[in-house]
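Pasting a structure here, questions to come.
Just one protein chain is left out here, and the rest sit where they should.
Order as written gives the chain letters A, B and C; numbering starts at 1 within each chain.
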Amino acid sequence: MKKIINDPATVVVDALHGMAAAHPDLLRVQTDPAVVVRADAAVHGKVAVISGGGSGHEPLHGGFVGMGMLDAACPGPVFTSPTPDQVQAAVTATDGGAGALLLVKNYTGDVLNFETAAELAAAEGTEVRTVLIDDDVAVKDSLYTAGRRGVGGTVLVEKIVGAAAQRGDDLDACEALARRVVAGVRSMGVALTACTVPHVGEPSFTLADDEMEIGIGIHGEPGRQRVPMEPADGIVRHLLDPILEDLPFVEGDRVLLFTNSMGGTPLVELYIAHGIAERLLAERGITVERRLVGPYITSLEMQGMSLTVLRLDDELVELWDAPVHTAALRWGV
Amino acid sequence: MKKIINDPATVVVDALHGMAAAHPDLLRVQTDPAVVVRADAAVHGKVAVISGGGSGHEPLHGGFVGMGMLDAACPGPVFTSPTPDQVQAAVTATDGGAGALLLVKNYTGDVLNFETAAELAAAEGTEVRTVLIDDDVAVKDSLYTAGRRGVGGTVLVEKIVGAAAQRGDDLDACEALARRVVAGVRSMGVALTACTVPHVGEPSFTLADDEMEIGIGIHGEPGRQRVPMEPADGIVRHLLDPILEDLPFVEGDRVLLFTNSMGGTPLVELYIAHGIAERLLAERGITVERRLVGPYITSLEMQGMSLTVLRLDDELVELWDAPVHTAALRWGV
Amino acid sequence: MGCSVEGVVAALRSAAEVVTAHRDELVELDRVIGDADHGENLKRGFTALVSKLDLSEPPATPSAALKLAATTLISTVGGAAGPLYGTALLRAATSVGDAAELDAAGVAAALRAALDGVVARGKAEPGDKTMVDALTPAVAAAEAAAASGSTVAEVLSAAADAADEGAASTVPLVARKGRASYLGERSANHLDPGSRSTALLLRSFAESAGGGDR
Partner (left out) sequence: MGCSVEGVVAALRSAAEVVTAHRDELVELDRVIGDADHGENLKRGFTALVSKLDLSEPPATPSAALKLAATTLISTVGGAAGPLYGTALLRAATSVGDAAELDAAGVAAALRAALDGVVARGKAEPGDKTMVDALTPAVAAAEAAAASGSTVAEVLSAAADAADEGAASTVPLVARKGRASYLGERSANHLDPGSRSTALLLRSFAESAGGGDR
């Protein structure tokens, strides 16, 4: 394992200190329990939008803390959901009197820990709502399973709901909006290489030089299917086709296209994939009105990518375009 | 070689098309010869700030084209400097009547090609100046060598000089400012893994699991020295100490600290390194007033990082803070 | 002979040792069909528990000891296992009430409460390839043993035996809950890490109870 770290046991806390040093104007970091909080929290009268999950997906979620997006993020250990204490501390630090909305990626661990925290926070008098994000079309959804995972769509939900909370929408409206965005967003990912969890020290799986793993999540877990490597055209189709068929996205739809690196795939490859996806969408008569290209929800140093497509309407465009000032996304300010 | 590409021969042009698709509001792409041009070029009465070099360093330089930074970028093939035709086309597309400033990383190939272009452009009546960027302290400077390479400092020079041109500084002022920034900026990089140039298909060098390469450039070339892997503390010292001794940076200095990923090193590691560098600078009584953390000047998928330190004064801070709207850097707008 | 609060604390400490000793095994099981953190998560939690037991006032009752374990695991484990084991221990604590000593029936009832808690939280059924596949037969075995007049140590030993078998039974299963479910068919032919840790925990309780001659 080759990483720029001091000690696998302190990776998260060391990174949080570095993050605090890098963005003193944007955020504060607490380490016991670990929470990243918007510098000017609590914002009076504003719904607190809070997310979190295992670390190793940077910039998610800490990099999205700031004006117009998250009020706080709860970073668990690498690929391990945070504890209820962290979520509770986040609620306490950001409670502006208008309630808190927890945006939770749908993993059993995240769901259970956030649920527990929500119960505890409610008991202390803060109104708390939870919305699960489950946009990964690689996972078959069913009543009898854990359901779909939350992946790339998370970034878009956080931005859009963050903007609504910033403009003053109340808790009901923020919750409804979050559910609406979740309903209209779909994602799928591919890995070219595995990643190495620091406390494990060896890759989560091994892929031959001519193989790729389709339908991966964001926790270094193997995907649904191992297939031979293909040129970028084929890779993009593997991701985009199931996304489009799932919702489905149809001719005339207006969408946001988010082309994401899993961490180790550089921008030059990402732009190639993005260009292909734009072309395929245009061929289907789907209009790309907004885009995001870069490493925004990652799996450590994994090489690979994901595509996320969100159906847009005027309100979502407006909220996407609204000013945001975080470490990883910034515009309008 | 595992990459999300269609064909090694079309990597640059495919990525340019993807980039154009991703940022229609910011830039236009020409492909014969290849140039990335600010969407609203030529800006009347403004000095055109132009840079370029081999591809494979994304977002450099195309990702820095836009308001407040570059007017155009000339992307060569991967790790190969562009030709004079590209530079000439960039000058032609951006000439607003106030002359053009070419910001050139100091590599023989880049220097010769930009020099030739400058002669040709001058012959066509555009006033053209060239400033070489040579901030890499890993290379011993001497009259008898090719001199130091341009690395991380390039990003800072482009931002600061771009801001000056944007506010209306004339060619003399922009050139003088560029020289001043170059004089005050120093960098050094380390690789944990090599990268694979698409047209080569195998890594540029091989490193054992317990080795790192210190003093690398940005072209996948081996570095000055191969040493055993160390914890992050040691890695950061290997980079920071020679930087600080070189200028030298001394107690009381105000600086910008730029912690850069070589492409494959994820943000979580970068923040760890950044935190260490901040601490070491504080120990020396050097005040970090601005920071930039992320993959901004890369070597394809190489794992590794570089540190860049720039001595600041009030004017440089003001120009750094000035609005910028590009694919990779955006604030104030 | 019943199990006093000292016995419960000793059992928790022995669980911490076992979890630490098997940390790598549990990580490896989770690496193959999950996200490689189960052993690390439990080690972190039980290490925190031991620190609390070392530093704070000793708990006054079995219930207090179980509750301390529950809240500590909830605060420190994270992942799916944190809330699940935390809830299990919380329900067990409630089940034993303010008894100063646990008898065999009390232990069996506590295990039943723990299982109910895990199911209430995680909604897994037997056959979903989770810790429920180890805990369900363990509870049945414990209840049978208690009904037939076994000691606490014998009850726990029967539970551990059944949990071992239950864990082994997860190998051929296709996961329907937890992270392994994302693998679909590829989750088959692997041991579920949570069922393994359940079996390990029950074995450590049984051995602690047996060693203490209860």
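A few comments on the model shown:
Methods note: a residue touches a chain if its C-beta (ideal position, glycine included) is under 8 Å from a C-beta of that chain, and two chains touch if they have at least 3 such contacts.
As the structure is a computational prediction, the values presented were derived from the model and not from experiment.
Although it is not drawn, the missing chain touches B when the whole complex is taken into account. Of the listed residues B:R224, B:R254 or B:R279, the one in contact with the hidden chain in the full complex is B:R224. Considering the full assembly, B:P82 is the residue among B:P82, B:G184 or B:G294 that touches the omitted chain. Among B:V200, B:L280 or B:V333, the one in contact with the hidden chain is B:V200.
Interface with the hidden chain, as seen from subunit B, comprises residues 33, 54, 76-85, 107-109, 112-113, 115-116, 138-140, 144-146, 149, 197, 199-200, 204-205, 217, 219-222, 224.
FYI, only the chains that are shown with their structure count from here on.
A comparison of C-alpha centroids places A closest to the centre of the full protein.
Our note on geometry: subunit B versus subunit C, Cα centroid distance of 55 Å, whole angstroms. Taking each chain's centre as the average of its CA atoms, subunit A and subunit B sit 29 Å apart. Chain centres here are Cα averages; for subunit A and subunit C they lie 32 Å apart.
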